[in-house]
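Here it is, the structure, as structure tokens.
A single protein chain has been omitted from the complex, and every remaining protein chain is retained in its original position.
Should a chain be cited, it is by its letter among A, B and C, assigned in written order, with residues numbered from 1 in that chain.
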Amino acid sequence: MTTTVPDPAVPPAHGSAALGVAVLGHSFMGKAHSNAWRNVNAFYPTPRVAQKVLVGRDAGHVAEAARRYGWEESGTDWRSVLERDDVHVVDICTPGHLHADMAVAALEAGKHVLVEKPLANTVAEAERMATAAAAARTRGVHSMVGFNYRRVPALALARQLIADGRVGRVRQVRVSYLQDWLADEHAPMTWRLRRETAGSGALGDLASHAVDQVRFLLDSPVTSVSGTLTTFVPTRTGEDGPEPVTVDDAAWATLRTASGAVVGLEVSRCATGRKNALGIEVYGSLGGLRFDLERLNELHLFDATAPPDTQGSSRILVTEATHPYVGAWWPAGHVLGWDHTFTSQAAELLRSIDTGTPAAPGFEDGLEVQRVLAAVTDSAARSGATVHL
Amino acid sequence: MTTTVPDPAVPPAHGSAALGVAVLGHSFMGKAHSNAWRNVNAFYPTPRVAQKVLVGRDAGHVAEAARRYGWEESGTDWRSVLERDDVHVVDICTPGHLHADMAVAALEAGKHVLVEKPLANTVAEAERMATAAAAARTRGVHSMVGFNYRRVPALALARQLIADGRVGRVRQVRVSYLQDWLADEHAPMTWRLRRETAGSGALGDLASHAVDQVRFLLDSPVTSVSGTLTTFVPTRTGEDGPEPVTVDDAAWATLRTASGAVVGLEVSRCATGRKNALGIEVYGSLGGLRFDLERLNELHLFDATAPPDTQGSSRILVTEATHPYVGAWWPAGHVLGWDHTFTSQAAELLRSIDTGTPAAPGFEDGLEVQRVLAAVTDSAARSGATVHL
Amino acid sequence: MTTTVPDPAVPPAHGSAALGVAVLGHSFMGKAHSNAWRNVNAFYPTPRVAQKVLVGRDAGHVAEAARRYGWEESGTDWRSVLERDDVHVVDICTPGHLHADMAVAALEAGKHVLVEKPLANTVAEAERMATAAAAARTRGVHSMVGFNYRRVPALALARQLIADGRVGRVRQVRVSYLQDWLADEHAPMTWRLRRETAGSGALGDLASHAVDQVRFLLDSPVTSVSGTLTTFVPTRTGEDGPEPVTVDDAAWATLRTASGAVVGLEVSRCATGRKNALGIEVYGSLGGLRFDLERLNELHLFDATAPPDTQGSSRILVTEATHPYVGAWWPAGHVLGWDHTFTSQAAELLRSIDTGTPAAPGFEDGLEVQRVLAAVTDSAARSGATVHL
Partner (left out) sequence: MTTTVPDPAVPPAHGSAALGVAVLGHSFMGKAHSNAWRNVNAFYPTPRVAQKVLVGRDAGHVAEAARRYGWEESGTDWRSVLERDDVHVVDICTPGHLHADMAVAALEAGKHVLVEKPLANTVAEAERMATAAAAARTRGVHSMVGFNYRRVPALALARQLIADGRVGRVRQVRVSYLQDWLADEHAPMTWRLRRETAGSGALGDLASHAVDQVRFLLDSPVTSVSGTLTTFVPTRTGEDGPEPVTVDDAAWATLRTASGAVVGLEVSRCATGRKNALGIEVYGSLGGLRFDLERLNELHLFDATAPPDTQGSSRILVTEATHPYVGAWWPAGHVLGWDHTFTSQAAELLRSIDTGTPAAPGFEDGLEVQRVLAAVTDSAARSGATVHL
């Protein structure tokens, strides 16, 4: 015989009903975030969520997406969503120039907010959002910026190892984020290659992740920046013929942190053969770490305090139940993929809502990243001269 | 404003309602299969499914699992599930000795059936199941055995490349499946280490996958077997003290296929340091392939027909939209994990149901694997002498 | 001003003069061994050697080789070399069927002898050689078989780690030696592919190294063998047209050692894409090891006793001064190549001569390997049934 599933043992926040979620945007990131909300309760003992509504500009497209991705409803008017009592969390996956208005309005409407990275296209927008987030926090309203790679178990483990002193004092970091979808000079013009819509190119898209990881891993702010930007393919063919590319294809910077580390940073969308290669190397006084997002279940640790005859770079398969996030998923050796990071991210926001602990990374973190990116742009405009933050 | 999500554009099979699914078993495999059914419609344009009921022996545990994993109901009586009109697919994730009775009954009740691997604990059971599946197929009822690694994009690509002649005639295959959860001699006794409940050890658990991959990749049956088995830790501590281990810890075999290839096979649960390492090497007259499940997004191809100065082993990141299964998921470089294979497997069964095409691998495939495993046992008992199939 | 280099501080054995060396054979192995004798004194504090004479069948070719490789003289009559008082070491690099006569005669003439592997083509020849070596040893005459991979620092380190219990009790070994120079079915017939000249194919050529490594690493004899052989390309084109290949292209075997380990062995000359891939995996109760000759400066160690959160497979760059043999060469990170193993091998023989310690591996080791290879052939002829040694 069968029985109807009873009410959840884990109570939702502030009452017995599930937390209603709305996602704004239904393309790539909307699909990834929808996947997170659909699955978070299956893996994490968080408050229950209900996939209330998916919002997009084209009614037909968003309705089709909503049906596929498990949403109760779809809609085209994001402002009306903010008025609904059954929506408690607003998750913003739209292009960057829309983030600020949406996030501030949502916070003011008392909704918890998750915003895809980068937080905004400009420092001014990011400041406005951080101010709104700080105000909302005093009212128990939470916000988070979607640096999902903080939820990669290997990177969360790396942060723990650094915090525990396992590599000693960190002196030197090499971080790169390399892709190649613009390597082909015949790849067409898109809104991502115009400054007015995208803000910047590889800098905002890729370096934002890289800078956040530096801050996350070292737990120390960036204090100065020297950098340069390049556009390898200055003209691409758009719908109306050749058009100038007004954002960077690649960026380089040297950062210094308050803790005294020096960071060499390089990002590119023209790195032929690298598909989604966020690469991180950390060198400390007692050890080193290496990571590659294309092999995201692995972390390499060199322990200089190990017996000399067997010192080596140890490839840790970060799939043990004791590793960060892994216990929620599968047994050892059953590897996770890229999308699992979003589910863990959703769980983190839900935990904050449930416990009242501020979510991390918050909008302030997103703002700090934005300031570093702006400093790279400034330095590049000044021939590489160092800019202090 | 918002609109309610309309009926699906993709019609379910044989009518407008969703296909109802029941899963029998709610531990490790039940969790993985639940995940597949919860997500399959989000990624694949298959008939819509409804997660009707999750079945287990303990009412409380299964109710809790059902709630977490998204099931409408839970239950403890699998036979009553077979009587339900709203259940169209039965997915069997119970221990192996229960497979035959459940599967045959479900098929006779007109349910499409998915059975976790290995198909059964004995050849006799597998034969009974294959007979039932053949009969059911004539009535339009589909069945599949859960060799989920056929859904790893890299392995599906490998099969395509071999079929297309990209490595020439396959001469030699090295296949191993290495784990280490029994390497510790203090690991306790479990039902998996008793012949009466588990049938065999690494052989049934791991070699079943390995043998299926050989058949899948080469598209050719195994014709002879020479093998040996070993139990490295002959006694383990159970609840009542020391108890003999009556299954193998590791197995070795040399197989020959109808196509003329020779296969060296090795599986172990005592391979210290290997967590879930299904390793495959294929050597053909014009090229070679290599794969490691711990890096499941990668396939290595050596093309002996390439220009001599740049011949090499090419690491293909199997994450392009044109690669098998990948188009349903994420953009290039956004890697998949172990669990995605189950979602793709569910999609394959749904496609069969939708189109009326027999599902692969069917119970006959599961039976063939079982016969090869039995031949390894026979050969081992005869000091390694070759057994012909 | 300059001064003439004085006599060596390190005295040669048995007097002030250098040890005279003769090498028989001047093709591939003759070149490699010449390189060893030319360089051994520059790196190792052994007795001084003099490159007296290089012997070959073709007077012109061997004279040219002698000049290039640094020999004082060349010759065509190996027996006359045995009569020379200024030759103390005879190094045999000729094809296998000539080894026994040359080595026995040299030992009887009181010369220290190094013989390239495999020791001989047959067990009978190997037995005759081992008997002669034992007799010579009582007269202070040393002999060694050229299993040069014992001198790979990573493999010598692996042996040390196993002996020190760093991986616990060894249960399971995977060893393979894969090449691809016969993968092309149009590769021509050679003497290496005829049983009468070569004895066997991949078995004698490659499995001899593999079996020696098992004995070396585990320090335990092989006690039983089950195996099979295959010739993938049964006919090749010789000078007089098509001709049958009468040796194996590939071989597989399962070995058991006195220490209780099970070894899966596979060798092939048709493994397309593998150039010189001696691969070794060792799984013990407390750890594991991995090695690949194509990356011969690296050893991978998994230590199951390490802290659980950072257990991993550690890639040791075996180039530290404290690693075996490395101190003689270059600073850390300055990698060695294949040929350095021969120089270290020469140093080992010289040390034996200098100290009177029996050289290892001796002819008895070569004989034991030969017996294992013969057992593989026997088992293969008996359909894989186990042969006990």
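Basically, a residue touches a chain if its C-beta (ideal position, glycine included) is under 8 Å from a C-beta of that chain, and two chains touch if they have at least 3 such contacts.
The shown structure was predicted, so the numbers you read here are calculated from the model rather than taken from an experiment.
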Which candidate, A:D58, A:D77, A:E185 or A:D378, sits in contact with the chain we can't see?
A:E185
With the missing chain put back, one of B:V49, B:V245 or B:I316 would touch it. Which one?
B:I316
Quick one: say which of C:A198, C:L265, C:L296 or C:A347 touches the chain that got left out.
C:L296
Mind pulling the chain A residues that touch the left-out chain?
167-168, 171-172, 174, 176, 178, 180, 183-185, 226, 228, 230, 232, 250, 252, 254, 262, 264, 266, 268, 270-274, 281, 283-288, 302, 304, 311, 313, 379, 382-386
What is the set of chain C residues that contact the non-displayed chain in the whole complex?
1-6, 8-9, 28, 31-32, 34-35, 38-39, 41-42, 53, 59, 63-64, 66-77, 80-81, 179, 181, 274-277, 294-297, 317, 319, 329-340
Residues belonging to chain B that touch the chain removed from view:
157, 160-161, 166, 299-301, 303, 308-317, 320, 322-323
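In this text, only the chains that are shown with their structure count from here on.
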Using mean C-alpha positions as chain centres, tell me how far chain A is from chain B in Å, no decimals.
34
Between chain B and chain C, what distance separates the C-alpha centroids? Give it in angstrom.
43
Touching two or more other chains in chain C are residues 311, 313
